[in-house]
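A single protein chain has been removed from this complex, and every other one stays in its place.
What follows is chain A.
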Amino acid sequence: MVYIDSWDEYVKAVEQLCLEEPSKFRFVVKYRHCEGKLVLKGTNDKVCLKYRTEQQQDLKRLEKLNNILMRHMASK
């Protein structure tokens, strides 16, 4: 399991994974308030993409990614 450091790379990889096999893809947001840590995980049970952050600014990016993924999942 490897963490991806660059956000842009992460978004690209997650989106691609989501489009590859939409029915098997899931996206997890894990937040631990006492430590102020946020971990994102996108997986299709074969490939696992993770990103971790403690920065507030990543929340805005997460919102955008959430938006995109939810559209993909609930489109049609």
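We adopt the following convention: a contact is a pair of C-beta atoms (placed from the backbone, for glycine too) under 8 Å apart; a residue touches a chain by one contact, two chains touch by 3 or more; residues count from 1.
Please note the rule applied: contacts and distances are computed from a predicted model.
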item: Listed names "Signal recognition particle 14 kDa protein", "Cytochrome c oxidase subunit 4, mitochondrial", "DNA replication complex GINS protein PSF3" or "Ribosome biogenesis protein ERB1", with the criterion being the UniProt name of the chain not displayed; value: "Signal recognition particle 14 kDa protein"
item: Chain not shown, touching residues in chain A; value: 22-23, 25-36, 38, 53-59, 62-63, 66-67, 69-76
